[in-house]
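This is the structure, below, for whatever I ask next.
What follows is an incomplete set of chains from the complex, kept in their original frame.
A, B, C and D label the chains in the order they appear, each numbered from 1.
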Amino acid sequence: MRAIDAHPPITAVREAVSRALAEDLTPLGDITSGLLPPDRTATAAFVPRVDGVLAGRRCADETFAQLDAGILLEWTADDGDDLAAGTAFGLATGPLASILTAERTALNFLTHLSGIATLTRRFVDTVAAAGAGTRVWDTRKTTPGLRALEKAAVRAGGGSNHRGNLSDWVLLKDNHLAVLAITDAVAEARIRWPARIIHVECERIEQVEEALTAGADAVLLDNMDADDVRACVVLVREAPQRCLVEVSGGITLENVHDYAVAGADCISSGALTASAPNLDIGLDIQIRQ
Amino acid sequence: MRAIDAHPPITAVREAVSRALAEDLTPLGDITSGLLPPDRTATAAFVPRVDGVLAGRRCADETFAQLDAGILLEWTADDGDDLAAGTAFGLATGPLASILTAERTALNFLTHLSGIATLTRRFVDTVAAAGAGTRVWDTRKTTPGLRALEKAAVRAGGGSNHRGNLSDWVLLKDNHLAVLAITDAVAEARIRWPARIIHVECERIEQVEEALTAGADAVLLDNMDADDVRACVVLVREAPQRCLVEVSGGITLENVHDYAVAGADCISSGALTASAPNLDIGLDIQIRQ
Amino acid sequence: MRAIDAHPPITAVREAVSRALAEDLTPLGDITSGLLPPDRTATAAFVPRVDGVLAGRRCADETFAQLDAGILLEWTADDGDDLAAGTAFGLATGPLASILTAERTALNFLTHLSGIATLTRRFVDTVAAAGAGTRVWDTRKTTPGLRALEKAAVRAGGGSNHRGNLSDWVLLKDNHLAVLAITDAVAEARIRWPARIIHVECERIEQVEEALTAGADAVLLDNMDADDVRACVVLVREAPQRCLVEVSGGITLENVHDYAVAGADCISSGALTASAPNLDIGLDIQIRQ
Amino acid sequence: MRAIDAHPPITAVREAVSRALAEDLTPLGDITSGLLPPDRTATAAFVPRVDGVLAGRRCADETFAQLDAGILLEWTADDGDDLAAGTAFGLATGPLASILTAERTALNFLTHLSGIATLTRRFVDTVAAAGAGTRVWDTRKTTPGLRALEKAAVRAGGGSNHRGNLSDWVLLKDNHLAVLAITDAVAEARIRWPARIIHVECERIEQVEEALTAGADAVLLDNMDADDVRACVVLVREAPQRCLVEVSGGITLENVHDYAVAGADCISSGALTASAPNLDIGLDIQIRQ
């Protein structure tokens, strides 16, 4: 699985790391590691305790760099690579006190983001087994302030990114459609935002029909069962224009295969970012000199 | 269960919300809700889909306030209160477009933080059933940038807060003790930080003995089984000074009862903040006028 | 011309105004207006010196609000409305010293953003006269740090927004296509970004053919003359899928009509944001009491 | 033309660039350039499409440095130097994807600031032709948030900086003088701000007389014609103290020569920063390896 594009923008990395370090060090610094002899150096190995997928490497790099430029990082894996339980994938060498001070911040990024990448990979692999070319999508259910990092972790896991935020594309959801007619809303949106995706949430097949007629670029089938999805897919494929079929709502590792087989183009799950458990990664210190 | 003190500092709330809103609105705003008639108003109800414990209310308040001062919030629950599946605990009334724009940001705070409070409560209730007065502790395994909010959510769930950060108190962990002798390190720490907790991680009962002799304020029993914990507790209780016994490492809802019965004062689990699934909460719009 | 959606996100307004006020007041404040009697109040009228289109009203509101909550603003126009030379469109009432202190910052926003809206409107009106439904598009050639405000000003002028930034959609430009084949790049982009616009810059009609075959959502005809554009439009309209035709490069008020008549869906011009002269607006003080 | 002092403070450069890059990359990064082979490198040349004056070089440097430390910049011109249409003045060498990602942000700084420098230079050259030693001044009509950069661009163009902001010196304008008498205001200002310029806006020659008597350091002749300016200059030169004569209001490239000949010390124009069209500069990529 390629991990190209899996890194978040460096601007987001820099800001998140700076905030996280300040959070852990203010106001007195690491009062425990200050007890260590300042000239003691060490090499520490990043070791996953379980199998998983790496994400967040740039955050770890940046954490050590911001704390102490004297620490050297060497990696044998990059975001999107598989991690094997017990096998080190990175080494940090430098002053022992600085390594211990940075440890938790670096690990908090790595474990959180690799947890997302790992869960995403499980969905991706399950879907791939269906042989249907279906993509796994995230949502906007991200941790406040960390969206850029979490969406990159989804990419590291082999998933794709849904809307980055509310300004990205038009997504007419049930609450909008309680006020607006699909036909009118799509037409109006097309005028205002000529080159943006217009995406319509549908709870019934009649809505899919209306969205297709209106010229929607994508339909979001919300909380439908696999049979209904299959029927909608047939309808969509018969339409003259390309229209993407997204399935969402109640997707689990158990049922995602069925939705893929039913022909959905994208299956989105808030769980990827909202409920992925951290991936257990440790930093094993090897004292030196 | 009282929820006193469960709110995070308002400064942390304000900054986190401002960052989260910018993240969801930059650069073009909510291009979908802009299609709605601007004079349409609504009332929306916060409704949990499952039972749980509320946390993050101030973040939701602040989200709506920062976005549109014309939205009125009314709550029937506060952080730390029980939420019943299907029963609304808050209402937002105001312009429909603004409510929909704020919805996801407000929910991302509420679901993430209530997820933490809810998992904490499960640990707290399990421990309470052991009748031992043991407290449930969080760790520094928090989401980067959100520590103040997550630690408040743990308090909302009835848990207590371990160190806020590295400057809080002295915690001599295995990696420090590979370089420093317990006796020397405790003595040196006491001189430098006269009124701070000195806490020693112990993997063997001999280390507990040495820590007690050195005058440690707390010992962290790492990855011991319940029987070993019990033996350490006996040792600690025989010492002249008060010394807190923390148990950590591999704590689960299944085994936490045993550790509580074994007499630990505090049982800490990184899972509270690092792996709590979001609590499913929705915002149900009731269109008005 | 409706101006709905013409306001920028409030988060962007708040941050830009706070930065601008600090820039004008640091470190000693307004040392001239401090000479005025502190109890003197006034009403001041915003008056355009020339005809134009309003943009930036929320920035002006926010400037006065951040400086002195005792100033009352009353507006008779909103972003997107026409302004007539010499006719006031807003009044500020409050302490004279505060009004004079805020004056330049508020006007700098209003004149800069209204300048953009006014130039956009001229393009929009010229294109509309062609009767072709063509939209006027901005570009990413915006003033660093002010993109959200400037893109809103384009909307206020009746224009539409092209990409908000590099993360918005895929735009394969000449420099990408020097390395990548159109067919391969579109296919790869479709896999990675299933629901994002894939847009291909074309300098020759053969590239348009290749882009259509590859399934591009939009083509950008760069620096073509109107006849070539017309030929490309014919080609695009014959394709089975919907594909947007953007014309860019060397667009002026003089030639934009020809491109519209040639059938382009969108005509984009960097000049809207990069070279619009400020709209001359003054704040006329009427001393009171 | 010397360009000494033409660089803005590095603190302002760093902050403006960081904001601009985040604006263009949040939240998903450059999704198009991510399609390029990551090991492809290139050299790109900054080439002006028209003649002009360079400003903003440090912003371009900082943009590439913040994005990718692996890009090497080589310049043959610095801020204040003449640029000849078609002649490259800088080269960027490094990863192709990074160069394309940084391109627009770097160019937005260079084209905006060089536009200001170029327009300033036209005013400066016109004034110099009058042989009068008159200086060209900017105003506070700058783009919100970019004042430090724009004032440096004016210096790069050979102009001088008027007040940096409201805390810089005392400038009694018509709205102050509607409430305060010139004599009283100058006297009071002299007491409060002993070593700051006291500058008085005058619409009539009688006001110039009063300002001179009061001991003003400078007079601003607002919207006077060249003959009136000449009369005022005579009056000022006869006064015992040095007093600077500024002319402002309605200054254009057409009439600026007349005002210079009339003897003004400084001629200020808001157009330098508020209405300078961007200087057209491109980044021509030369693919390598």
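Everything below uses one rule, namely that a contact is a pair of C-beta atoms (placed from the backbone, for glycine too) under 8 Å apart; a residue touches a chain by one contact, two chains touch by 3 or more.
Computed from a predicted structure; not experimentally measured.
**Student:** What number of copies does the complete complex in this structure file have, with 4 given?
**Tutor:** The complex in this structure file totals 6 copies.
Rule of thumb we're sticking to: only the chains that are shown with their structure count from here on.
**Student:** If we define chain centres by averaging CA atoms, which chain lands farthest from chain D? Would you check?
**Tutor:** Checked the centroid distances; the maximum from chain D is B.
**Student:** Look at the interfaces B-C and A-C and say which one is made up of more C-beta pairs in contact.
**Tutor:** A-C
**Student:** Looking at where chain A touches chain D, is over half of the residue numbers used by both copies, so same, or under half, so different?
**Tutor:** different
**Student:** Would you mind pulling out the distance in Å between where the CA atoms of chain B average out and where those of chain C do?
**Tutor:** Centres of chain B and chain C (C-alpha means) sit 44 Å apart.
**Student:** Using CA atom averages as chain centres, what separation in Å is found between chain A and chain C?
**Tutor:** 32
**Student:** Using the touch definition from the top, which residues of chain A touch two or more other chains?
**Tutor:** Where chain A meets two or more other chains at a single residue, that happens at 5, 9, 147-148, 161, 164-165, 167-169, 192-193, 196.
**Student:** Could you draw the chains as nodes, link the ones that touch, and say if you get a line, ring, star, complete or other?
**Tutor:** The chain contacts form a complete graph, every chain touching every other.
**Student:** Mind pulling up the chain B residues that touch chain D in the complex?
**Tutor:** On the chain B side, the touching residues are 23, 26-27.
**Student:** Where on chain D does chain C make contact in their complex?
**Tutor:** 16-17, 19-20, 23-37, 40, 59, 96, 100-101, 104-105, 107-109, 111-112, 115, 140-148, 165-167, 169-173, 175-176, 178-180, 185, 188-189, 192-193, 196, 270-271, 274-275, 277-278, 285, 287
**Student:** Note which residues of chain A are touching chain C in the complex, please.
**Tutor:** By the definition above, chain A touches chain C via 5, 9, 135, 137, 160-162, 164, 167-169, 191-197, 199, 215, 217-218, 240-242, 244, 246, 265-266.
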